[in-house]
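What you see is the complex with one protein chain gone and the rest in place.
Moving on, here comes chain A:
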Amino acid sequence: MPETSVAPPAVSRPSKPVSEALLNEKWDHCLSSLLIRSSLGLSFGVVFSVLLFKRRAWPAFVGLGFGAGRAYEECNSSFLRSGKEGVRVQRP
(Lines give C-alpha, C1' and ligand atoms only; values in the text may rest on other atoms or scores of the structure.)
Protein backbone atom coordinates (compact mmCIF):
# COMPACT_ATOMS: atom_id res chain seq x y z
CA MET A 1 0.00 0.00 0.00
CA PRO A 2 1.34 3.39 -0.88
CA GLU A 3 2.00 5.50 2.15
CA THR A 4 0.76 8.65 0.48
CA SER A 5 -2.82 7.44 0.61
CA VAL A 6 -2.67 7.13 4.39
CA ALA A 7 -0.83 10.37 4.82
CA PRO A 8 -3.69 12.87 4.51
CA PRO A 9 -5.62 11.64 7.55
CA ALA A 10 -2.39 11.19 9.49
CA VAL A 11 -1.41 14.77 8.79
CA SER A 12 -4.75 16.06 9.96
CA ARG A 13 -4.04 14.90 13.51
CA PRO A 14 -0.34 14.56 14.04
CA SER A 15 -0.57 14.50 17.80
CA LYS A 16 -1.88 10.97 17.94
CA PRO A 17 0.25 8.36 16.26
CA VAL A 18 -1.05 5.06 15.06
CA SER A 19 -1.13 2.53 17.82
CA GLU A 20 1.51 0.20 16.40
CA ALA A 21 3.99 3.10 16.36
CA LEU A 22 3.52 3.95 20.04
CA LEU A 23 6.41 1.90 21.27
CA ASN A 24 8.78 3.06 18.59
CA GLU A 25 8.01 6.60 19.36
CA LYS A 26 8.80 6.06 22.95
CA TRP A 27 12.06 4.55 22.01
CA ASP A 28 12.92 7.50 19.82
CA HIS A 29 12.13 9.90 22.58
CA CYS A 30 14.16 7.92 25.04
CA LEU A 31 17.20 7.80 22.84
CA SER A 32 17.13 11.46 22.03
CA SER A 33 16.73 12.43 25.66
CA LEU A 34 19.55 10.08 26.56
CA LEU A 35 21.76 11.77 24.05
CA ILE A 36 20.86 15.27 25.15
CA ARG A 37 21.04 14.66 28.85
CA SER A 38 24.26 12.75 28.76
CA SER A 39 25.91 15.41 26.66
CA LEU A 40 24.62 18.10 29.02
CA GLY A 41 25.91 16.20 32.02
CA LEU A 42 29.21 15.64 30.31
CA SER A 43 29.62 19.27 29.45
CA PHE A 44 28.77 20.29 33.02
CA GLY A 45 31.25 17.76 34.25
CA VAL A 46 33.92 19.12 31.94
CA VAL A 47 33.28 22.65 33.07
CA PHE A 48 33.44 21.63 36.69
CA SER A 49 36.59 19.66 36.12
CA VAL A 50 38.21 22.62 34.48
CA LEU A 51 37.05 25.15 36.98
CA LEU A 52 37.22 23.30 40.25
CA PHE A 53 38.98 19.96 39.91
CA LYS A 54 42.22 20.71 38.14
CA ARG A 55 41.17 19.00 34.95
CA ARG A 56 40.61 15.61 36.42
CA ALA A 57 38.70 13.16 34.29
CA TRP A 58 36.28 11.85 36.83
CA PRO A 59 34.03 14.90 37.13
CA ALA A 60 33.30 14.61 33.43
CA PHE A 61 32.35 11.00 33.81
CA VAL A 62 30.27 11.72 36.84
CA GLY A 63 28.41 14.38 34.86
CA LEU A 64 27.91 11.99 32.01
CA GLY A 65 26.59 9.42 34.44
CA PHE A 66 24.21 11.88 35.94
CA GLY A 67 22.85 12.85 32.55
CA ALA A 68 22.48 9.30 31.35
CA GLY A 69 20.95 8.20 34.59
CA ARG A 70 18.46 10.97 34.44
CA ALA A 71 17.49 10.05 30.90
CA TYR A 72 17.19 6.40 31.80
CA GLU A 73 14.96 7.17 34.72
CA GLU A 74 12.68 9.33 32.65
CA CYS A 75 12.45 6.70 29.97
CA ASN A 76 11.71 4.00 32.44
CA SER A 77 8.98 5.98 34.09
CA SER A 78 7.44 6.75 30.72
CA PHE A 79 7.31 3.06 29.83
CA LEU A 80 5.89 2.13 33.19
CA ARG A 81 3.29 4.79 33.12
CA SER A 82 1.88 4.06 29.71
CA GLY A 83 1.57 0.34 30.40
CA LYS A 84 -0.54 0.87 33.43
CA GLU A 85 -4.27 1.24 33.63
CA GLY A 86 -5.85 4.07 35.55
CA VAL A 87 -6.24 7.81 35.52
CA ARG A 88 -3.58 9.63 33.68
CA VAL A 89 -3.19 13.36 33.74
CA GLN A 90 -2.18 14.59 30.37
CA ARG A 91 -0.81 18.01 29.96
CA PRO A 92 -2.26 20.08 27.16
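In this section, a residue touches a chain if its C-beta (ideal position, glycine included) is under 8 Å from a C-beta of that chain, and two chains touch if they have at least 3 such contacts; residues count from 1.
We take it that contacts and distances are computed from a predicted model.
Match the chain absent from this complex view to the correct UniProt protein name in "CMP/dCMP-type deaminase domain-containing protein", "MICOS complex subunit MIC60", "Cell cycle control protein cwf14" or "Methyltransferase type 11 domain-containing protein".
Matching the unshown chain against "CMP/dCMP-type deaminase domain-containing protein", "MICOS complex subunit MIC60", "Cell cycle control protein cwf14" or "Methyltransferase type 11 domain-containing protein" yields "MICOS complex subunit MIC60".
If I consider the whole complex, including the chain that's not displayed, which of A:Phe48, A:Phe61 or A:Phe79 touches that chain?
A:Phe79
Counting contacts across the full complex, list the positions on chain A that touch the omitted chain.
1, 5, 9, 18-24, 27, 30, 72, 75-76, 79-80, 82-84
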